[in-house]
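Note that this complex is displayed minus one protein chain, with the remaining chains in position.
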Amino acid sequence: MIRAAVIGATGYAGAELMKLLINHPQVSHVAAATRSYEGIPYSQVYPNFISLHDDVCLAPELDALADEYDVLFLSLPHGLASSAVTEKVLSKSRIIDLGADFRLHDADTYEAWYRTSHHGRALLPRAVYGLSEIYREYIAGASLIANPGCYTTCSILSIRPLINARLIDSSSIIIDAASGVSGAGRKAQTSTLFAEVNESFKAYGVANHRHTPEIEQELSIHEKITLSFTPHLVPMNRGILATIYASVPDTVSLDDVWTAYQEAYSDEYFIRVRQPGDFPETRHVRGSNFVDIGFTIDERTRRVIVIGAIDNIMKGAAGQAVQNMNISFGFEEKSGLDLIPSMPL
Amino acid sequence: MIRAAVIGATGYAGAELMKLLINHPQVSHVAAATRSYEGIPYSQVYPNFISLHDDVCLAPELDALADEYDVLFLSLPHGLASSAVTEKVLSKSRIIDLGADFRLHDADTYEAWYRTSHHGRALLPRAVYGLSEIYREYIAGASLIANPGCYTTCSILSIRPLINARLIDSSSIIIDAASGVSGAGRKAQTSTLFAEVNESFKAYGVANHRHTPEIEQELSIHEKITLSFTPHLVPMNRGILATIYASVPDTVSLDDVWTAYQEAYSDEYFIRVRQPGDFPETRHVRGSNFVDIGFTIDERTRRVIVIGAIDNIMKGAAGQAVQNMNISFGFEEKSGLDLIPSMPL
Amino acid sequence: MIRAAVIGATGYAGAELMKLLINHPQVSHVAAATRSYEGIPYSQVYPNFISLHDDVCLAPELDALADEYDVLFLSLPHGLASSAVTEKVLSKSRIIDLGADFRLHDADTYEAWYRTSHHGRALLPRAVYGLSEIYREYIAGASLIANPGCYTTCSILSIRPLINARLIDSSSIIIDAASGVSGAGRKAQTSTLFAEVNESFKAYGVANHRHTPEIEQELSIHEKITLSFTPHLVPMNRGILATIYASVPDTVSLDDVWTAYQEAYSDEYFIRVRQPGDFPETRHVRGSNFVDIGFTIDERTRRVIVIGAIDNIMKGAAGQAVQNMNISFGFEEKSGLDLIPSMPL
Partner (left out) sequence: MIRAAVIGATGYAGAELMKLLINHPQVSHVAAATRSYEGIPYSQVYPNFISLHDDVCLAPELDALADEYDVLFLSLPHGLASSAVTEKVLSKSRIIDLGADFRLHDADTYEAWYRTSHHGRALLPRAVYGLSEIYREYIAGASLIANPGCYTTCSILSIRPLINARLIDSSSIIIDAASGVSGAGRKAQTSTLFAEVNESFKAYGVANHRHTPEIEQELSIHEKITLSFTPHLVPMNRGILATIYASVPDTVSLDDVWTAYQEAYSDEYFIRVRQPGDFPETRHVRGSNFVDIGFTIDERTRRVIVIGAIDNIMKGAAGQAVQNMNISFGFEEKSGLDLIPSMPL
C-alpha cells in the first residue's frame, strides 16, 4: 500500500485522478493539493466527493509532500513542473507529471513549440516517456514519468504498429483528431463557456498544435517523421477520436495491417483492435482506460484509414497516469482501472 | 457467489445492470437476455463491452433462466413482467422487476393510470416495494421485489421525512421534476431523436404522469395524500432533479427540518443531506447510487423547498436494483456500488 | 428611419440586438459600443458578422452617442445604467435599458435584492416598465424604457390574466422555471464553462433570485402578492420555460381560464395561447419574439398549471427591446421581428 498526492487536484485531470486513487486497492491514502483552494475541504470544491473525501486541500509544496507521499501526480499548466521538480524531491518520492515539461527529449524543440524557457533541462535525461504499452520496461521503477498528452496517446498508439512494420509511406501521415471540451481545462475563459462551444464545431491549433512534435518524436522509429496534425473541438465533455490517413504500397494487404496490430497489441488489456471495417466511437471507451482502434484500406485511393478512440481524461491523462503508477510500483497493471466504458449513457 | 441474469439487457437500465453486475464481487456469472438480439454477442450490441462480456444474448425465457440463475432482473416495458412472472419462477429464483407492474399495491389504481389490464394480481401481495432505505427489512429475503420508478425514488426519499415528522401541510405538496433523456428508453421514436430534444426544454405528462400514484402511495403515511407532479425533459443523458414545495406552519423552524432529515437518514450511506441552503445538482450524483438532498425554508412564503438529485439510471433503476439484490441476499448493501459520482466530467 | 446604438454590444443580448437592428427596415444605421473591444471591428469579435457589420466598436459614452443616435440600447451589468443615464442624455435620445436598474419602482426594494446602491433614483419616475403587451400605451413616446427581465417576462405574461380575472388564490402561486445558459451572460467564469454545465441540471438562486420582486411587482394588481420563484439551469443555449402552479376555487372551470386568456391576448400577435392540455416547449419559440402559453386544471388537486415558453434572448431581452423601440417610435410593432421560430432545428 502506498500513499499518493495529486498536485493540481481541482483541474479536470486532477479530479479524475482523485477518483481513481481513492478507489485504488493499493493506495492507502490520497491527498489533494492545490494553490487555489488550499485549506478548503475538497468536497466543498467538488460536492460529489461529500462523505467520500472531505479532507482539506493541501499546499502544493512538492518538497514537503515528497516527505509524506510515495508518489506525486503533477497536473499543472506547462512550465510549472520543470521548475518545481528537483533532485531532492525525486530522491524522496516518485513523480508522474501529467504536463508537457518532460515529454520532449529535446528541450530546444520544447522551447520552440511552447514559446517558453525550459527550467528543468538537467532532469530531462531521467524522465521516462510514460506511454505505458510502449515503454513499460522503462517505467517500471522510474522516478520521473512524463505522462503523454491526450491527442498524442491516441495518435501514437493508433498508427505506430504500421510504421513499426514499415507498411505505410511515412511521409503521407495525416492525423485529423477531435476532442471533448475538458481537454481545454477548467480555467475561466470566454472561449470554453457553454454557449460558445455548444452547437458548434471548429478546428484549432491548425498546423501549430503543441502535441505535434510529441507525436512525431514517438513515431520517428525508423526515420524522422513529419506529419500533419489538426485537432478539432467537439461539444461534449470527454473523448478523443483520431482519424489517421496514410498511403500504403500496393503490396500491402488488409491482412498485413491486421497482423501488424496483432503483433503489437494482442497481449495488451487496454488496447482493443477491431475487425477490419469496424470503427470505434468515443463512447465505446468513455470513462475507461481503453484504446479502441479500427482500420480499413480504401482500395480506391490506396490509403489506410485508422481510427483510434480514447477517453482524453482517462487513457489520455489520469487513467494512464495510474497505469504508470501501477507499472512503476509493480502493481497489477489494471489495478484500479478495471472500469467498464459508460456506454450507452 | 450468485449467478444473475438481466432480462431486457439492451435497454438503458439493462445495460447499466450489466456493468454493475459484471463488476460485482458477489456475482460469479452474468447473463444478458433479450428478445431483439437473441444469439448475438452482447458486445456486438454494445461495443464498449468488447473483451469484457462477449457472451451471446439468451432468450428471455424466465422459467428456463430461473433454473440457472439465482436472481433475474426484469427490465421490460410495463405489462410484460406481470404476465411472465409465475409462482413456479419465484420458487426457483428471485425476481427484481424494474418495471411498474408490481409497484402499486392496488391493481385498480394500476389499471386506471396505465390504461391496461393487470395480469399478475395474484402475485401482488408477495411483491415488496423496493425502496431500499424504507423497506430494507422486507426486502431482505424477498423473492419478488418491485424496484421503484426513477422520479418516484427521488421524490419520495426527498420529502418523506418531513411528512413522517408531520412538519408540512400535506395538501400543499408540489413536485416539479426534470429528467435526462435516457428515462424515455431506447425505443426508436421521433420524439427522442437528438435534434428533437437538444436545445429544448419541455414539460410532459402534465397532471397525468404514471409515477404520481406511486409517489402518493408511498407518502400517504398518516393520511391519504394527493399532490401535483410535473416532469420535464432535459437535454442530457442521465440525472433527475426534483424541486419540491410544501407549506410549513409558522411553528416549524429550519432546525426542525434538519432534525427530521437527520433522524431519517443519518445512518444511510447512499443518502447525503446537505447543509440548509446548499443544493445538489444532478452531476453531484451522476454515475453513482447516491441521493443528494438540499432544503431551505422561504420565510417570505413559509414554504419549505426541498431539492433532491439522483442518477435516474442508477438509484433510479439499476443501482437501486443491485442495492436490493445486496439486501435480499444478505451482501453488504453497498457491495458493487461504491462508485464515486463522475463530476466534474 | 432612425439610428440606433447598442451599448454593451458584445454581450449575448447585445449581439442579438445587433442582428435584429441591422435587419430592421426602419433602422438606417446601427453602431456597436463596448468598453472591452473599443476600436476593434465588430466582425472580429463575432466573425459571423463578417461582410455584414465590419464597423469598429465605439466607446460606450452615452452623452456623445446620444448626439448621433435616436435610440440607445443599454445591455450592461446592473448598477451601470443608473449611473450613466442622465437628464441630458434623455433629452437627446431615447434609452431602452435591458438591465435591472429601472425596472423596480421602489429603489429600496432594488437595493435590498441587488445589495447595491441605486444611483438613479431621480430618474425612476420617468422610467416605463417595458412589458410591451401590458404597458403599450405608456411605452409609446417614452424616453426611458426599462426592458423586463427574461424570467419575469415569461412568468408575468403567463399567469397575469388569471390574477387579473381573479380566478386563482393569489397566495398560492409557485413559479418553477428553467433557462438556457446564455442567461448567465458571456463573462469568463468557471461556473458556466461547457464541462461544468453540460450533462447536469440544477436550481440556483433558490428563494432569493432577483427577478422575484419584479414578478411580484407586476402581478400585484388587486393586492400585494408574494410568491415562490425557483430558477433552474438547462444545458442549452437559449430558452426559458416557466411552470406555474396556483390553486383555483371549485367554481372556476377550464372555460373560465380559457376566456381569461382570450380576453387578455386574443389580439396579441406575439402571444400564442394553446388549447387546454397542449403545452409549449422552448423550441416552439426559439429564435423568435413569441410567448407560447399552455394550461390545464388538475382536477385531483384543483390547481391550475400554466406553462409559458419564451426565447430568453428574444422576448426575454433583445426581441422585446426592439418591440419596445417599435412602439416608442410608432413603427409597426412586429417590424423587424417577423421571425419564425427555428424548430425543428
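As written, the chains take the letters A, B and C, and residue 1 is the first residue of each chain.
Everything below uses one rule, namely that a residue touches a chain if its C-beta (ideal position, glycine included) is under 8 Å from a C-beta of that chain, and two chains touch if they have at least 3 such contacts.
The model shown is predicted, which means the values in this text are computed figures rather than measured ones.
**Q** Going by the contact rule already stated, which one of B:Gly8, B:Pro235 or B:Pro341 would touch the omitted chain in the full complex?
**A** B:Pro235
**Q** Of the residues C:Phe49, C:Tyr151 or C:Phe331, I need the one that contacts the missing chain.
**A** C:Phe49
**Q** When the complex is taken as a whole, what residues of subunit C touch the one chain not shown?
**A** Contacting residues on subunit C, toward the hidden partner: 12, 15-16, 19, 22-23, 46-52, 182, 186, 199, 237-238, 269, 272, 274, 278, 280-281, 283-288, 292, 313, 338, 340-345.
**Q** If the missing chain were put back, which residues of subunit B would it touch?
**A** 12, 180-182, 186-190, 192-199, 235-237
**Q** Residue-wise, where is subunit A in contact with the chain that is not depicted?
**A** 174, 176, 178, 180, 195-196, 198-204, 206-207, 226-228, 230, 232, 234-239, 241, 243, 245, 277, 279-283, 286, 296, 298, 300-301, 303, 305, 307, 343-345
Simple rule for what comes next: only the chains that are shown with their structure count from here on.
**Q** Taking touching chains as linked, do they make an open path (line), a single closed cycle (ring), a hub with spokes (star), an all-linked set (complete), or other?
**A** Here the contact pattern is complete, since every chain touches every other one.
**Q** Suppose you list every residue number at the subunit B-subunit C interface; are over half of them used by both chains (same) or under half (different)?
**A** Mostly the same residues form this interface, as more than half of the numbers used are common to both chains.
**Q** Measuring between Cα centroids, what's the chain most distant from subunit A?
**A** Taking each chain's C-alpha mean as its centre, the farthest from subunit A is C.
**Q** Where the CA atoms of subunit A average out and where those of subunit B average out, how many Å apart are those spots?
**A** 36
**Q** Please compute the C-alpha centroid of subunit A, do the same for subunit C, then give the distance between them in whole Å.
**A** 45
**Q** What is the distance, in whole Å, between the centres of subunit B and subunit C, each centre taken as the mean of its C-alpha atoms?
**A** 38
**Q** If you look at subunit B, which of its residues touch at least two other chains?
**A** 199, 237-238, 280-281, 283, 286, 343-345
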